[in-house]
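For this view, one protein chain was removed and the others were kept in their places.
Order as written gives the chain letters A, B and C; numbering starts at 1 within each chain.
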């Protein structure tokens, strides 16, 4: 049986929950249309350890596809990341109190890795299904980008890991309701539908479509 | 039987649907905890006619409470309006092609009317239920404000119309998914829950609570 | 000699300066093209006292025109307010520690007062001069709106006070440079030019032009 790995994060930055894990856990054991089965793990919001846990899961599960999911409070859509950069620059401490500034994720690693998911096809499929989705060109410089970079670095040396990438997701409505200023949100059920449709689209897309999704700056 | 009137708008500005009507129509015939029954009408996005239709509905239904609902693309929450102003200033033509600029909604009417809904209690109840909600101090100068002003003007001379107000709601996800730039959205089911909870809270609140929800500018 | 009163505020909310006073003081004694001379005062960021100080200045100076200026951190342009509402709802305490919630500025006063400045002509003139400017339909519910409402209330009973209004201005660059997130700003010299041009335009405009500057919500 082919395996797909879906990862979410534990809560951080004072939040009581993390929508990435709330959404991901709903898809544990789910079987995609090609027969692949979804496995899920929760990653700590901690530099290095989160990345090591990801690598350990790649070793033990040997998935052919991985989608890592993280919270991006303030974004309004499922935001598929195009590129991971080799830079840690933490604005706030992680859950272990570490706050690395201007160090590489992996010393001597390449400056960046591009996602190998068909992100244009995925965004198109989600928009057609009425789920707000888009492409992002920066996953930040915190634990999300750190894990994403580590994932793509591993993928580059694991030929069986054909497709890998990262998606940032909005606040849940109950999180947005507690913010001092209005913030976009997305209900859990829609996040779960969106993640499932993203994986299905990745399963069924051999060559990504070339629609424009760039930004002028 | 006591009646509550809930109004929504037809689509405008090139949209194929209006979330206000999609949400409102789901509550047609619904009975609130005090036994009041909800009646719904769709208003045209047309100056004067929308306001006249509202007045006609007040005449025929004699509701004791009215909540008018309108779309506010770009807002992230259920946004309860505090005040309606006596000003039409249309940025775009209405659905009949009218574009009034700097004329009063009602000549010689007062400069503004405040809502008579307990908006602080409503927002608090929604936030506690995990539904993003807030207070707004401007309903704009288009058909929404026009209808809101007309409604409050009527309420001021109808003692039996105890509570009246207006709420702006976000895009539906399928609308946001079609926008060129990321936009906040809220699913229909959550809008409907939010409107119902708002009405229930209004039914059960005798004196509004005094929590701060102001803005410095 | 005809007099014009221009007011600014003292710093608040932890800021070390208030751009409104920094800009206003530059125009002390300046003579406009019709021979009117500008007088300036600084108002405290304190409910009631700021409004009383304004009334005292109206009594002593007997100006024929008044423009009150206040800081609106986060706005990107000179933002001419259309309407003042009869509501105090403080999100943060004022400089005297008062935080009124949901009380009228003036008990039994009208719900709102519209500006009597030709704000459309002013905005047009500023934009043509390359100075970002616009119309706002809410001055908030803090000390700025409080002073604006008090000013217009006084103007309504002083026939000699022909034109009065309020403009919100952005952060100065040095304030924006200290904010944790990127914020729009405007240099002092441009603010001063903008205020002077606004007053000149008000002097030379008999009937305001009717250009659309409304908002749909």
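Convention: contacts are C-beta pairs under 8 Å (C-beta built on N, C-alpha and C of every residue); 3 or more make two chains touch, one makes a residue touch a chain.
Predicted model only: the values in this text are computed from it and were never measured.
Visitor: So there's a chain missing from this view; which of the remaining chains does it actually touch?
Guide: The omitted chain makes contact with A, C across the full complex.
Visitor: Where the complex has a chain not shown, which of A:90, A:131, A:151 or A:172 is the residue touching it?
Guide: A:90
Visitor: Using the touch definition from the top, which of A:27, A:41, A:72 or A:186 touches the missing chain?
Guide: Going through A:27, A:41, A:72 or A:186 one by one, A:72 is the residue touching the chain not shown.
Visitor: Quick one: say which of A:112, A:129 or A:188 touches the chain that got left out.
Guide: The missing chain is touched by A:112.
Visitor: Kindly note down the residues of chain A that lie in touch with the hidden chain.
Guide: 13, 70-75, 82-83, 85-92, 99, 101-102, 110-114, 120, 137-142, 144, 168, 208, 210-217
Visitor: List every residue of chain C that touches the chain not included in the displayed model.
Guide: Counting only chain C, the missing chain is touched by 75-77, 79, 126-134, 172-174, 176-178, 182-187, 189-190.
We take it that only the chains that are shown with their structure count from here on.
Visitor: In terms of CA centroid distance, which chain is the most far removed from chain B?
Guide: A
Visitor: Going by CA means, which chain is nearest the middle of everything shown?
Guide: Most central by this criterion: B.
Visitor: On C-alpha atoms only, rotate chain B onto chain C and read off the angle in steps of 5 degrees.
Guide: That pair's rotation angle lands at 180 degrees.
Visitor: Counting in whole Å, what is the centre-to-centre distance of chain A and chain B, each centre being its mean C-alpha position?
Guide: 38
Visitor: Any idea how many Å lie between the Cα centroids of chain B and chain C?
Guide: 30
Visitor: What's the distance between the Cα centroids of chain A and chain C, rounded to whole Å?
Guide: Result: the chain centres lie 47 Å from each other.
Visitor: Could you check chain B for residues that touch two or more other chains and list them?
Guide: 75
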